[in-house]
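Apart from one protein chain that is not included, each protein chain of the complex appears where it belongs.
Up next, chain A:
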Amino acid sequence: MLVSFNWLKDFLNLDEQDPKALGEKITRTGVEIASVTRPADGLKKLVVGHVVDCEGVEGTHLHLTHVDVGEDEPLQIVCGAPNVAAGEDVIVALHGARIAGNEKIKKGKIRGMESYGMICGLQEIGFSDSVVPKKYADGIFVFPKDADVKPGQDVYDALGMNDYILDFDITPNRADTLSMEGSAYEVGAIIDQKPKIEPVVLKEDGPDWTDSFDVKVDEKLAPKFYLRKLTGVKVDESPLWMQTRLWNAGIRPINNVVDVTNYIMLLTGQPMHAYDARAFESGKFEVRTAKDGEKLTLLNEKEVDLDPHDIVITDGEKPVMMAGVMGGLNSEVTDDTTDVILESAIFDPTMVRRAAFRHANRTEASSRYEKGVNWDATEKSINAAALLIRNEAGATVDEGIIKATDAKRGPVVVKTTVSYINKVLGTKISADEMLHIFDRLNFDAKVNGDELVVNVPNRRWDIAIPADLVEEVGRLYGYDNLKSTQPLLPETHGGYSEFETQMRRFKRIAEGQGMLEAVSYSLTSPEKAVSFTKKAKALVQVQMPLNSSRSTMRQNLMTGLVDAASYNFARKQMDLRLYEQGRVYDHEGGTFNEHEHLAALYAGQTFAENWQHENQKIDFYFVKGQLTNMFTALGINENDVIYKADEAIPGMHPTRTADIYIKDQYVGMIGMLAHSLALADKNLRGHEVYGYELDLDVIIPMLTHGMTAKPAPKFPAISRDLSILVKKEYTNQEIENVIKANAGKYLRDLKVIDVYSGAHIEPDKKSLAYNLTFLNEKDTLTDEVVTKAMDQVTAALKEDIEAKIR
């Protein structure tokens, strides 16, 4: 709500108030004031001019005019606007003037004709297109006849620009300030002044009309529904004072009937509607829900297919208005309208909100209805509107209001105690001080000992419970006046859950290994959601995604890291070590499941580029080595970790990818990105990208805390090398299994020291060399024991996997 400082002065004495300082005070105490602006700011030398004469310039669209600007001689001004004419009072930018956009106006020559200024349209002096009356949208502004303006005077006062506009950026609970009267109550409470709210005295000079209409209203849809009739209306432009108040509030003036309804809405917060009475020749008026298939063309010329949940006003047959949202074109007040039906009503807030949302047609009216309106303002508003139309459009007001529904809502009585309010705020405010605060709010409050009873008027429908009163007292007492204290509580033990603590170990290790932590979006495309995933699960998809690439919750983290790799490669960042710890999501088994994962992505070189050319391309075994270190640092026994080649993980290289098992449980995968994927994404082409992904929900329960240290071995270890020749299909894992199973209890360490296949051996064979370390922690190991163990190993290798010992 844009609140005019000058209009506020109708209700409050603001002589002592600086508008900007007041705005700040309101922000601190009530409603956020997003800005305080003065429309005339930045403008200069804009005066009223009277067009003395005006002639068309042949062969052009221009006019040569002479304009009285209050000086001895009229100024010659060349004007291109189609609506310039002799006798008009207009806005003139003199030589040296500043108009909108800080543009400077100078005298000059147009087509050889001297021009000593410019006749302006409203947009040219800073008005938004949305508030300029349609009549002046494509030309200059012409002061209406009633405007009390003299040539040469500044235009700012006449146009309402010498005002400060306070932008009330309200939260949904403070819709009571979406009106001048509501704002006046709020500002009055803040500056400790009672606002002057005038009652309406209306003279009804027409006949009683209340029996002339058959009005049927469903009370559930419209608990209050009032109508008035005016006749003999002369539809015309509104007086300038009303237009200025409307456009300063961001509303476009239309005519003296529609403008009055908007003006009253601004004044009291009650949305109003004016119908051309000709729309109800049937003599019927009905408020009901729309029927399937009904259509209505709204005032903005949008034809809508009505929904059975929309409330409509009908003439007994067809809809003429979408209730609470916007009128229909078929009942519009136009220039030839003479009789008007005025409506002041309260509609079901939820139904209005949904209708406005459904038809993407939120209006000033609907946004007020959905947040609530003052139940006490229905009658005052319809009378005030009738009075204004009577005064400004020469109308006769027929006697009586048709109150088709008239549900009552009494003031809410909230009972609490002074001590409760003080207890919640942590203050020692006296009962008298509290009573004074409620008096500032114009709430009727009584204290009886500690007991506090507050009658909350209907205009503050946001207040219903003691906590609401705490807020009123707190904010007007001033949050700055609250002490800063710490809760006095028994000691509590803070910390992370066991799971969180373990999760942090993974992150620390990854960072220690030189990884940069990444954070990706959880929403991705349905395809990416299940790539890099051994077993795709039921998808979690949002109903109205922003776009198809952000429609599905990821089932793996790798996809986000691959997106990051693509992004970085495109920016020539080739050495990547990224990890992400986050959740993956699925809908397996009909429940929504979230699992914590950790993924890592590697590409480029092991070291940063260096002058010694000491480098190594990152490959599968480098990444596996990093993962091995991570497992070691987590205390996972390396013998419990098994890697099994997996050809079938989507997006991964079929012959360079492995499943990872710990204690026979699948915990994740490691490998290289598939070429096909790399080829599809131009940025990924030519890069070898490796990574792994772990399911922390499976691994973390296997982890333990703490350890027992052993002394360093006191006896020397003995190490032996072993070189064998085996068929290619045997994996290292299989060979190691044989060695470990047969090397006896003293085998401490087993290392692969060479792998060879090629020209010097049979094509279907490969040669591997191992180094075995034996250690007896309790005694010196003898050669005989080790030799015996080696003999057992070689025998088993020959027997089990047809190895040749070299």
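One rule holds in what follows: contacts are C-beta pairs under 8 Å (C-beta built on N, C-alpha and C of every residue); 3 or more make two chains touch, one makes a residue touch a chain; residues count from 1.
Following the convention adopted for this analysis, contacts and distances are computed from a predicted model.
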Which of "Response regulator transcription factor", "ATP synthase F(1) sector subunit delta", "Carbohydrate ABC transporter permease" or "Phenylalanine--tRNA ligase alpha subunit" matches, in UniProt, the chain that is not displayed: "Phenylalanine--tRNA ligase alpha subunit"
Per the touch definition above, residue among A:495, A:589 or A:706 touching the missing chain: A:495
Residue, one of A:283, A:394, A:512 or A:701, that touches the chain absent here: A:512
Contact residue for the chain not shown (choose from A:40, A:62, A:189 or A:576): A:576
Residue touching the undisplayed chain, where the options are A:130, A:486, A:639 or A:708: A:486
Hidden partner chain, residues of chain A it touches: 27-32, 171-174, 349-350, 353-354, 370-371, 423-427, 465-468, 470-471, 474-475, 479-480, 482-497, 500, 507, 510-523, 540-546, 550, 553, 560-561, 563-564, 567-568, 571, 573, 575-578, 582-583, 585, 592, 594, 606-608, 610-612, 614
